[in-house]
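What you see is the complex with one protein chain gone and the rest in place.
And now, subunit A:
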Amino acid sequence: MQLKKHAMTAISYMLPLVVAAGLLIAIGNLTGGSQITNFKNGYSIPSALTTLGVWGMGLLAPVISAAIAYSIADRPGIAPGLLSGIISYNIGAGFLGGMLGGFLTGWLVAFLVKYIKVPKWAEGLVPMMIIPLLSSLIMGILMFFVVGQPIVWATNALTSFLNSMQGSARFAFGAILGGMAAFDFGGPVNKVASLFADGLLLEGVKQPEAVKILASMVPPFGVTLSWVLSKLFKHKIYTQEEEDNIKVAFPMGIVMITEGVIPLAAVDLIRMVVACSIGAAVGGGLSMTWGVESPVPSGGLFIVPAMNKPLLFLVALVIGSVVTGLILFAWKKVPSKTDEKLETGEPEEDINLDDIQIS
């Protein structure tokens, strides 16, 4: 059913909107703005920015829903997808409701497109009237009366559970989320963690987002730190090629792209995964415990000023990176001569390519 591909398509359309809206809210709030409730009284630029950001966040459920429906059913999915999403937003089913609404809309539209047969003279009416009307009508009733409410309850239960967590539970939650986010350097496990954090952000729970940001930066910073240590103590743990990769991974890390670490992890998977996950888990646990919140889901060090506790965030980030760096420094082996040689041949992983389909 390609569930993952449809969800990933939605995320790829959603990301720029989340970043723009989140940053607008942050800039507006930092410059003293607040959401405008009465437009007749005049308003300041900061308030306009905050308001625009809040509206942008409100567009997320419709955009997710429309993008999923588009991914499944192509163009005819967009209009009913937007409508399913706006229902989700307005009844409080948020992000989860938008995702579910998008899938249902997409499948429904694909079904209608396939099975609606009309006489030749009415063919023009199918894409222009019949499909938009039928799909919106059916999805509208479904979302209002059937699908929406359970999700509203589930969302509320999850949000209040997360908000009520205390002490060690908070640390454990942050550690699990951080460990997951760093586990595969931007791969599927990371995406699950980050989807979860993004979803909660839309419900107004902003702490998991800070953990996600931190965990995305710990691997590159930790690796860089271990390299600096290896230079300081003249204990070589990286080959020339790995050192070149680190010089690329570090600036990528500043803007929260973990993927720069992948070339390093590819040649020493277990040590890298263990070191990075532990560092990110420690940092994530501290960040949750200290209640660091981020209103913006992406942007790396540049969005730290927008957080509620920027200094504590940086402390947690440094501690996490130091943990990763020390583990790597202590655990990584001195590269042998053969390692240096092997790398130039760029070893490829063995993967199962038997089920490749040519169509």
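Going forward, contacts are C-beta pairs under 8 Å (C-beta built on N, C-alpha and C of every residue); 3 or more make two chains touch, one makes a residue touch a chain; residues count from 1.
Note that contacts and distances are computed from a predicted model.
This complex has a chain not shown, and the name its UniProt record holds, of "Trehalose transport system permease protein SugB", "(2Fe-2S)-binding protein", "Heme exporter protein B" or "PTS fructose transporter subunit IIB", is "PTS fructose transporter subunit IIB".
Screening A:15, A:45, A:157 or A:311 for touch with the missing chain picks out A:15.
Of the candidate positions A:49, A:257 or A:276, contact with the hidden chain is made by A:257. Even with one chain removed from view, subunit A keeps its contact list with that chain: residues 5-6, 8-9, 11-12, 15-16, 70-71, 186-187, 191, 252, 257, 259, 262, 266, 348-351, 353, 356-359.
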